[in-house]
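As you look at this complex, bear in mind that one protein chain is not there, while each of the others sits in place.
Chain IDs A and B follow the sequence of writing; residue 1 opens each chain.
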Amino acid sequence: MAVQAPEAAPPPRAPAVRPRRKLTGYWLILPGALWLGLFFVVPFYSLLATSLYDPNGSVLGGYDMTYHFANFVDAIKDYWEPLLRSLGYAGIATLICLVLGYLLAYAIAFKGGRWRTLLLVLVIAPFFTSFLLRTLSWKLILADDGFVVDALQSVHILGADDRLLATPVAVIAGLTYNFLPFMVLPLYASLEKIDGRLIEAAGDLYASPVRAFFKVTWPLSLPGVVAGTLLTFIPAAGDYVNAQLLGNPNTRMAGNVIQDLFTKTSDYAAAGALSVILMLIIVGMVMAYVRTAGTEDLV
Amino acid sequence: MSGFGRIKRWIGDHLVMALGLLVLVYMFVPIAVVILMSFNDNSKSRNLYAFQNFTWNNWTGMCKPDGMCAAVGKSAEIGLLATIVATILGTLAAFAMVRHDFKGKSASNVIIFLPMASPEIVMGSSLLALFLSVGFSLGFWTIFIAHVMFCLSFVVVTVKARLTGLDSNLEQAAMDLYATESQTFWRVTFPLVLPGILGAALLSFSLSFDDFIITNLNAGQTTTFPMFVYGAAQRGVPMQVNVIGTIMFLISIAIVLGGEVNNRRKARALAA
């Protein structure tokens, strides 16, 4: 039997080879971490600083750092309405997304059969077509002489002079539509993991399918519900495109105000303060929500 | 069982699927409108929001609206560049997170997660605050920086998932079969993670191409396609934007279906 000749090199001793190069991890994470540090973490600091600038400064004259905490009070005083609207619209849109998204995710996960992947792909497909164009389409669909309004008027849900476009309904509909995929995907991910036999067993034990659903399926899908609602609520609360394109001046959300303060009135201090407030509210709500829902492993 | 029970049962079995499909249809309604409007001739009417006459003109004269195709080009340019950089940095970071132990790993995890959980308007305005405070002039490069920033997290998460699912036995088998560390990486690890990396790149490109809120805040005089659409929406949208929208949709469907067909072919080969 021909045996492979042993390597000529002398056998190395333990310490020479054993320790894994611990630095590799740092080198690999460094570029990405640096990018996020410089352009995500540091900007937050800038934003915080901006929010404390002297509100009397201007783009031309520059801003002075005066630790002007009153900016926050002013921002809340001036903009509490759009802030509340942001949270309210986003909340309602998230709830509707949860209902619609759950239906769709449930159908794909348990009734999809061999079409599962294809259906899932179809959920993601709209996401690849311009967000703005899809929102503009809603403008067209909900237009005063569009078929939706006509239909609703003919069954007298809407009065002859009522409209959908430029109403809170249109804004919420737009938000719901735009962020629905963010709800469906995490829901599907957690529903798919549920063993179908569990539900059958539950049907056996609880008899009524509705009770079986609330006793078994719903609790098991909670991680997906938490992830989905967060992924829907957060971008919806910060959105201003839907309010801008589908709403009217009375449906302005916090995002619209921040955008205008930065780009139109150049009131950076107020814009910064409002951004920080929005972020704090969202982080606070998310933390409270996650704590109640008891799901820590979102990352 | 009575006939009534059977009917009830049938409805129960199919109702969920029917409702689910309805939701799916709902998701496609605006896209149908986009496609439809790409054939709309509204030159004779002031009403921008109704279908008037069928025409091919929007397709043949795709670049007629001032600056639109330039904006598309700009978006594609930024998208490609941001995708390449974000994919490379994100893939490296994903390897660090899955394969290596280092101090500050959990902190890194949080920093990677946060951009996905922050409202775009806050990220956009804080970046703007930074650029303004250091006097960086807004334009192509500030958009690029912002896009790499928000794509990065998605790349890390996608590649991480693929890498975590990789059977570490395969790499050990390669080493056992005389492959050095670098040969193991290039011959086994990398080819197996590649689909995840490609998926991440695709996701990055579409996120970048489509982004409006962050871009708009940090764009300066540069105009991307979403910014062009938004600007046009204030005045009156040229029907040609729907052509671009349709093309984007078709390309994404083609990529996605291509992947699906490939999977089915593999599955059939498996069954054979």
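The definition used in the following text is that a contact is a pair of C-beta atoms (placed from the backbone, for glycine too) under 8 Å apart; a residue touches a chain by one contact, two chains touch by 3 or more.
In this section, contacts and distances are computed from a predicted model.
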Protein name, per the UniProt record, of whichever chain is missing from view ("ABC transporter ATP-binding protein", "Inner membrane protein YgaZ", "Aspartyl/glutamyl-tRNA(Asn/Gln) amidotransferase subunit B" or "Putative monovalent cation/H+ antiporter subunit A"): "ABC transporter ATP-binding protein"
Candidate in contact with the missing chain, chosen from B:Ser137, B:Asn169 or B:Gln221: B:Asn169
Selected residue (touches chain absent from view) among B:Val188, B:Leu202 or B:Leu217: B:Val188
Contact footprint on chain B, counting only the chain that is left out: 167, 169-170, 172-180, 183, 187-188, 191-192, 269-270, 272
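The criterion applied here is as follows: only the chains that are shown with their structure count from here on.
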Between chain B and chain A, distance of the C-alpha-averaged centres to the nearest whole Å: 15
Chain A - residues contacting chain B, complex: 22, 24-26, 28-29, 31-33, 35-37, 39-44, 46-47, 49-50, 100-101, 103-104, 106-108, 110-111, 117-119, 121-141, 143, 145-146, 177, 180-181, 209, 230-231, 234-235, 237-241, 245, 254-255, 258-259, 262-263, 268, 271-272, 275, 278-279, 282, 286, 298-299
Residues of chain B defined as touching chain A within the complex: 12-13, 16-17, 19-21, 23-24, 26-31, 33-34, 37, 49-50, 88-90, 92-93, 95-97, 99-102, 105, 108-123, 125-130, 132-133, 145-146, 148-149, 152-153, 156, 206, 210, 212-213, 216-217, 225-226, 229-230, 233, 237, 241-242, 244-245, 248-249, 252-253, 256-257, 260, 263
